[in-house]
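All protein chains but one are shown at their positions in the complex.
Order as written gives the chain letters A and B; numbering starts at 1 within each chain.
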Amino acid sequence: MSKEYGPPAPSPPSPRRDGARRFVRVFLGRWPVAVGLAAMIVLFTMAVFGPLFAPYDPYKQNLRGVLSKPTLKHVLGTDSLGRDTVSRLIYGARITLAVGIVAVAIGAAIGSVLGLIAGFFGGWTNRVIMRFVDALMAVPPLLFALVLAALLGPGVKNVMIAVGLSLMPTFARLVCGQTLSIRENEYILSLRAAGASNARIMLRHVLPNCLSPIIVQTTLTIGGAILMEASLSFLGLGISPPAAAWGAMVYDGYRYLTTYPILSFAPGLAIMIVVFAFNMVGDGLRDALDPRLRGII
Amino acid sequence: MTVYIARRLFDAVLLLLILSFVIFLVMRLLPGDPVLMLITGDELAQTSQERLAKLRHEFGLDEPLPIQYATWLAGFVRGKMGTSIIHRDDVRHEILRRLPITLHLGLAAFLLGSFVGLVLGTAGAVRRGGWIDAFVTFLANLGVAAPPFWFAALLIYLFGIHLRMLPVSGYTSPLTDFWLSLKQSLMPIVCLAVFPVASVARQMRSSMLDVICQDYIRTAWSKGLRERVVIMRHALKNALIPVVTLLGIILRYVVGGSVVIEIVFNIPGVGRLAVDSAVAQDYPVVQGIILVVAAIIVLINLAVDLLYGWLDPRIRYE
Partner (left out) sequence: MRSTNERQPFATHRRSSPGRRFQSLGRHARNNLLHLSRSRFLVIFFTSLLLFALCGPVTAASSGGKVPAKGTATGKPQYGGVLRIVDTPPGSPFGVPWEIIGVSVCSAIPALEPLVKMDRQGNITPWLAESWKVAKDGKSVAFNIRKGVKFHDGTDLNSEAVRFNLQSEIDAKVGATMTWDSVEALNDYTVRINLKEYDNRLFVPLSGTVGTMISPTAFKKNGPDGSRWNPVGTGPFEFVSYERDVAVKYKKFKDYWDKGKPYLDAIEIRIMRDPQTMKAALLAGEIDVFGENGGELVGEMKSKGFQDIAADNGVVMLMPDSVNQDSPFASKLVREAVSTAIDREAIAKARGFGTWQPALQPAYAEQAAYLKSYRGQKYDPAKAKQLLAKAGFPSGFKTKIIPMPTVADRDAAVAIQGFLADVGIDAEVEIPEMSRYRQYQTKGWHGLLMQPWGFFASFNHYMGFYFYGAEGFVSIKRPPEFEGLFKASTATLTPDVKKMQKIEQLLCDDLTVIPTYMHTRNYIARLNVHDTGHMRWASWPWWSPADAWMSK
């Protein structure tokens, strides 16, 4: 079996039932992936239902009881404004996950559209769009996001936009590559000969075949997006108070690293777990959906 | 081959041109007035409108946008990157002064990380299922997930304050004082290297596993060749190919990561300059930095692609 380098041809359609079973078997086959999936489920549950279980209001300040050590009443202590750390962690799951997912969604949407158009039409369209994408790719994503965030100003929306735009080129490249190879397929050519409109072909036939790589890339990128939000918050450019996003919590607690380390340690650990989970699930998805993607994503 | 290189270089220049335009547009179209940055709190009451207008004119901020772009670009091509609005010093001088520092740390981290990642990834693949593999997989996946500043804070606390083994801030060139330079740059480089080690290890392990199952490896093994020969001579080179693709991505992340590391360890590099200038909307500096950094990354990517070609003779360059 020789190994091909370059974008793989799409896999021929397989019978649904066997495919599903095989998918699950390969996906959950490695134990880290299963652990990652479990962690993701826990996180999403925390994000959606957490507020019901949070012991305190994460925004309720108690200026008489700031920076307290862990006690039975406050399992992880309180922060510099007397707010309960555990409650903030639980609520923080929402914002952190939301920022990660929306940012990547923005990047994926814009990037995929650009890549699709560039790959499908080829020629000058391709050259112009891909030059533009390559230009953006030459800039380190954090640097790009940082410049954007500094200019747009603080706030959740701006962070999502800044991070999303800096992740867009990767998707554009990926989808373009996929589209280029799919485009040459016989059944696409026959559709064109039959007179189907470009838009219809792109949306109905090309895009679905790109979905696997897009999904895998999305999952793998969410971790990176969350880390970028955390870095932006650390630089003071991220989400504005009193939001309980984990990145912002690490930034807030950084001042007390030597005296109350748990304030930074806990959200930092939470971030690590989330990113780890998404990466594991992404790996699993890639192996299960199309292992030939291993050299590409 | 030469034609290929020439064409790639031409592409690179075109790319940088487009980038310069995009960056220029982005910086100028967003709200905020950099001249007001020059007037900090105390003096605000003392500064007159005339002085502001004078400053604005001095930096050409009152000209229409296309002219500003053309002026800036013309100067840039000639090597003049303009003057910083805030610090009034020559942008090129400042960037060139700091670039070696960031490059020193970034490249050291990149090389160290890649090498260690290679070794770990190979070890994990070769001893799959064993404790080394579990250890490597675990570390690698954690390493990719760890927030860099948090890890940095941990190291500072442990080695800098608690154990007093390493200095916690500052930078010295290795040419000036090698030992001090090593001590000061050890923690920053390690922090920067975490991500490369982790991702290279992951990818290396994965691609090594793929390669090892190939028929030609089986042939070599059945010929009775020693393990080392099999791995080094046959498997490694082929397994490296997807990893090399990854190196380009890692390079971008290392340069980006140096922004945070430079602030935590108080290193006067290009990353820190970028943050301070972006926040202050010091346009010339930000534009200069992004273009210089992009140019370097593009060049290194070109080198990586050539390496790619050497590794896999099946790839031909038209």
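Quick notes on this one:
In this text, a residue touches a chain if its C-beta (ideal position, glycine included) is under 8 Å from a C-beta of that chain, and two chains touch if they have at least 3 such contacts.
Just so it is clear, the model here is predicted, and its values are computed rather than measured.
Across the entire complex, the residue among A:Thr45, A:Thr125, A:Ser197 or A:Thr258 in touch with the chain not shown is A:Thr258. The chain not shown here is touched by just one of B:Leu139, B:Leu166 or B:Val304, and that residue is B:Leu166. Seen across the whole complex, the unshown chain contacts chain B at 31-34, 36-51, 86-89, 94, 97, 126-131, 153, 156, 160-161, 164-171, 179, 182-183, 186, 209-210, 212-213, 217-218, 221, 224, 226-228, 263-266, 268, 272-273, 279-281.
Residue positions on chain A in contact with the hidden chain: 26, 29-30, 59-61, 63-64, 66, 80-82, 150, 153-155, 236, 240-242, 252, 254-259, 291, in rising order.
The rule is simple: only the chains that are shown with their structure count from here on.
Centroids of chain A and chain B (each the mean of its C-alpha atoms) stand 21 Å apart. Touching chain A in their complex are the following residues of chain B: 11, 14-16, 18-19, 22-23, 26-27, 30, 32, 137, 141-142, 144-150, 153, 157, 161, 206-207, 210, 214-215, 241-242, 245, 252-253, 255-257, 259-260, 263, 271, 274-275, 278-279, 281, 286, 289-290, 293-295, 297-298, 301, 312, 314-315. Contact residues of chain A toward chain B in the complex are 1, 3, 5, 32, 131-132, 134-144, 146-148, 150-152, 223, 227, 230-231, 234-235, 237, 247, 250, 254, 257-258, 261, 264-265, 268, 271-276, 279-280, 294-296.
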